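Have a look at the structure that comes next, please.
A protein chain is absent from this complex, but the other protein chains hold their places.
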Amino acid sequence: MISSALTPHPSERAAWRRRFLAVRDQTTALAASLSPEDQVIQSMTDASPTKWHLAHTAWFFETFILKDHAEGYSPFDPDYAYLFNSYYEAVGERHPRPQRGLLSRPSSEEVLTYRSHVDAAMATLIEEASPKTWDMIHPLIELGLNHEQQHQELILMDIKHAFSINPLLPAYAPAMKRDPAPAPPLEWVAFPGGLYEIGHDGEGFAFDNEGPRHRVWLEPFALANRLTTNADYLAFIDDGGYQRPEFWLSDGWAARQSQGWEAPLYWLTRDGRREIFTLAGPRPLDLSEPVCHVSYYEADAFANWTGRRLAREEEWEAAASRNPTPPDPDGGSRLHPSAAADAGLSQMFGECWQWTSSAYSAYPGFRAAKGAIGEYNGKFMSNQFVLRGAAAVTPASHARMTYRNFFPPAARWAFSGIRLASDDV
Amino acid sequence: MISSALTPHPSERAAWRRRFLAVRDQTTALAASLSPEDQVIQSMTDASPTKWHLAHTAWFFETFILKDHAEGYSPFDPDYAYLFNSYYEAVGERHPRPQRGLLSRPSSEEVLTYRSHVDAAMATLIEEASPKTWDMIHPLIELGLNHEQQHQELILMDIKHAFSINPLLPAYAPAMKRDPAPAPPLEWVAFPGGLYEIGHDGEGFAFDNEGPRHRVWLEPFALANRLTTNADYLAFIDDGGYQRPEFWLSDGWAARQSQGWEAPLYWLTRDGRREIFTLAGPRPLDLSEPVCHVSYYEADAFANWTGRRLAREEEWEAAASRNPTPPDPDGGSRLHPSAAADAGLSQMFGECWQWTSSAYSAYPGFRAAKGAIGEYNGKFMSNQFVLRGAAAVTPASHARMTYRNFFPPAARWAFSGIRLASDDV
Amino acid sequence: MISSALTPHPSERAAWRRRFLAVRDQTTALAASLSPEDQVIQSMTDASPTKWHLAHTAWFFETFILKDHAEGYSPFDPDYAYLFNSYYEAVGERHPRPQRGLLSRPSSEEVLTYRSHVDAAMATLIEEASPKTWDMIHPLIELGLNHEQQHQELILMDIKHAFSINPLLPAYAPAMKRDPAPAPPLEWVAFPGGLYEIGHDGEGFAFDNEGPRHRVWLEPFALANRLTTNADYLAFIDDGGYQRPEFWLSDGWAARQSQGWEAPLYWLTRDGRREIFTLAGPRPLDLSEPVCHVSYYEADAFANWTGRRLAREEEWEAAASRNPTPPDPDGGSRLHPSAAADAGLSQMFGECWQWTSSAYSAYPGFRAAKGAIGEYNGKFMSNQFVLRGAAAVTPASHARMTYRNFFPPAARWAFSGIRLASDDV
Partner (left out) sequence: MISSALTPHPSERAAWRRRFLAVRDQTTALAASLSPEDQVIQSMTDASPTKWHLAHTAWFFETFILKDHAEGYSPFDPDYAYLFNSYYEAVGERHPRPQRGLLSRPSSEEVLTYRSHVDAAMATLIEEASPKTWDMIHPLIELGLNHEQQHQELILMDIKHAFSINPLLPAYAPAMKRDPAPAPPLEWVAFPGGLYEIGHDGEGFAFDNEGPRHRVWLEPFALANRLTTNADYLAFIDDGGYQRPEFWLSDGWAARQSQGWEAPLYWLTRDGRREIFTLAGPRPLDLSEPVCHVSYYEADAFANWTGRRLAREEEWEAAASRNPTPPDPDGGSRLHPSAAADAGLSQMFGECWQWTSSAYSAYPGFRAAKGAIGEYNGKFMSNQFVLRGAAAVTPASHARMTYRNFFPPAARWAFSGIRLASDDV
């Protein structure tokens, strides 16, 4: 699963080492502005404490690489195997997920020491591993770094949720400079029907669920040139969208009722004014920005209200792969999506993940890897929908044309937005 | 949605009338052996009382046909609009589903009178409707009769569940004569890859979710010649299948844990002996019969244990449509699946519904109908998996090559079984 | 625990036999107007189906008398020991309470046959038991008959609840003739402080929890001459009683919030008019009648709003035992409380049970009986409050000065009302 512009050639150990430490340091940097108290809390079962993310990503390298491949490696603390396992049944019992926020010990400081311990051992291993060991471990290091990047995004998602339920509405970061401009009008970009090849072809890293590359037949379709904006979505709300079951899936309507949804997550009304809570705290709602933090149910209801639909993931990928603007691996990550600026098919990456109408399932020919690593993706293939693209909070080098993100249809704390599709080409 | 061997030509009103009454009477006949007490209970939220099924299917004709199209029709009881609406948001409020089993009134007798009232009005309408009215209503009658047949199967599913949790383990019907014979060995029937046409072509009735007919690309695949038997499944159990998370989806393992699954629904152990609860009461487990009443999670775990997989629904349909044995519309329905007898691809219809790996979703180009009828299928397209074929309890004339049944992956009270598929052709 | 005007002398076997059958027949008579469907449903966990009451009261005689003392007695059906045990841990496993409403089998008819079987065996035993056996069983028969009478009241409470949640609001009985008259004005009846004797003295039957008789010191107190009326209670509602936490216990306020209480159970608003649901169906609210079907929390909040309080159970009994109007054992039972007519301390019995401020606990010197019968009362001595008096639905011969009824403070389906007490004498 390796080798790309971003991935050093396996033989360049020094480059691997540099890249390893750079990615690892980026995680620690994300937590730097948070107090120990901020890092321990867990605002809901779906989310995890920052400290847990910091520890679990170290646990990943310790468990899947150092324990088996670093001669003489001594685990930092034998209890951590239990405390920081996320969901790998094959590597033993684990601390219950809903209780992650109750672990005041180990402290943030100890967790940073744990990370240093693992990083030092990894740096040595990368440089000194025998060629045979290296052949075995470099795909695992690549996986571990991509895993680390997923948790970088999760750290931001989770702390945003935690701060949003604090009545003080604290900010994770200082206010971002914004240059509000109207979004371009909605236009349709058409794609012909036919036999397409979809999925990862094995060049460079991809998660196992992105392959095998395979053929699909698509009918002609069109995608919206830009993401659905807050203005678009507000029209749905103003037209009674949240009160009209005819637009909603049955389960979606039940979720809307039981959870009292009236607007996307993080929309606030204060002093009669629409605001939005961001990682820089609350501010007035910008109508040009993409709507974000909607569930699949809301995305689907919105699409029904427009008379259009969401894209199938294969349509999305077919379009993206014909698009002149691939993800920019050198782009820095930002903390909130921005309004579209470009003409043409824009905002495919780097603003909001885009709900597709595709339930998350196995591609033809997919087989999960043997052992614990096989639990990474395959065992989640029920009750989830695929999101495509990447969000403002996604590490830029982590975005990929074939990337399959997935969440349950009621989830709203991911940076999830809407891109409309249409059969009317 | 019209006209087939089974469906009389629209101009033959008398034949329509006969068919209407025949299907309606079949429902009442299914309830004839049940006491009023049997008919009122609701053993779980997913199930409904027999009496409710009897009333709701009358409500369907009253609400969608008689009210709008039968001049001077007087609703039997205005309260029934509320009591017997199942889930149609567009026709107003409704009695909460979990409370259906608390309605001792109206009595079973009143419900039968309600059915007669509706039947009489329908019979008259069928014979006397103006041609213009007839054009509007005959597709609705067809839909109503198919709806009625779905509830015939539900009546049997639901009373089976209700009786199964009664410590007296009562029988719905007398013991069935059986002629136990070993199942044929498992063999693989191969199908080539290529572009297939899938879905209903508009000839004869189909539900809206079965269309539009469309092209899909399939890689070569093979299907098991017969359904998975109790013997096959017992080997999975004996190999620790219910204790080994590596075979299970994450949500499936959680369901297995929280619900304490150790075997399919309705398997019993009494005096140390494996038994099975059937509509004819408990009896020893027959190892040759198809395993039935498994959830999607169990079906998927079993398939993983074998190293094979479940079929995609398109594969199933492609195979079924090339198979010389279509569903037999004149076959009587039975109360329990039987062992396979035939060589070749057998048991596609009439034994157990077969879980596919396809999440239930819209075919390309699908748009739900406007209004209440549009709620029939489309709004359930999340968190469910498609089952193909038909079961022993399915009315024989209701089975269809393109039929898409669907249930949530944890459901076990449908007559749901397993057919393996394979990529190794 | 025996011998009173009502209880025949142990030596008069024929009189015992007549009384036994009379009480038993009274239970069956209460169910006579109910259909088999009415008798099977269970509208909430706290309530039981009529059929279950009919069977359980037979089970009581079978289990505690016939099995041990009737030579050659053959249990009607061995499964009933499991099905119809209510809560006696000492006599084995039992069918889960929340599933009582799912037992369509045995049928109502079979349960009546069960009752006849038990009655015949009991009638024979009463007449033919040896003197030594008789000494052992006649207290158990007395207990069984009192148990039977408790279930007579429960049958009415439970079917009232079941009918109240049926949107058809059916009536258990025809409308009662009523002669509305204004309630007498609220007055205070004073009682001096001092040492009182409280509890049953052993003459005639009483439940174990009514004794031993013992001394208590009471400060001077006064009781309201009549029960709180609907008019009184409406003033509380109109003054915002359900919106003002300052009157409520903390747990009471939480119950009021979570359950959305805005008025007593069974108060309805239809077409803008206050109505009340009774065993004879809905009718306009009669302001002179005692308020009924309030929880302890509501009774306590109401009392706080008036600036008064509820009585301690010892105060209630001290007052009742000095009152010239004891319960009338020949009074017929009615289906709804009536307005007070008398001057003086009225409505102590026969209208509504009266919440006291006394938590249900053991009297000094109380020891529960050994064995299963000891589970009758003692094991419920936590989280319940005592109600005193008797209600319109209580069998008249079942009322008693020392009777201690008890329910959890949030319960509202008993015929529970309010009598105010005061320290200002």
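Per-chain residue numbering starts at 1, and chain names A, B and C are given in the order in which the chains are listed.
As a convention for this text, a contact is a pair of C-beta atoms (placed from the backbone, for glycine too) under 8 Å apart; a residue touches a chain by one contact, two chains touch by 3 or more.
The structure displayed is predicted, hence computed values, not measured ones.
J.: Which visible chains touch the chain that is not shown?
T.: So, taking every chain into account, the missing one touches A, C.
J.: Specify the residue from the set A:90, A:136 or A:165 that touches the hidden chain.
T.: Answer from the full complex: A:165 touches the omitted chain.
J.: Looking at A:101, A:211 or A:395, which makes contact with the chain not pictured?
T.: A:101
J.: In the full complex, which bits of subunit C touch the chain not displayed? Write them out.
T.: The list for subunit C reads 87, 89-90, 195, 214-219, 245-246, 248-253, 296-297, 309, 312, 357-359, 361-362, 364-365, 374-375, 379-383, 385, 409, 423.
J.: Suppose we count only contacts with the excluded chain; which residues of subunit A make the list?
T.: Residues 35-43, 51, 79, 82-83, 95, 99, 101-108, 162, 165-168, 170 of subunit A touch the chain absent from view.
Here is the rule we go by: only the chains that are shown with their structure count from here on.
J.: How far is the middle of subunit B from the middle of subunit C, if each middle is the mean of its Cα atoms, in Å?
T.: 47
J.: For subunit A versus subunit B, what separation do you get between their C-alpha means, in angstrom?
T.: For subunit A versus subunit B, the centre distance works out to 38 Å.
J.: Subunit B: which residues touch two or more other chains?
T.: none
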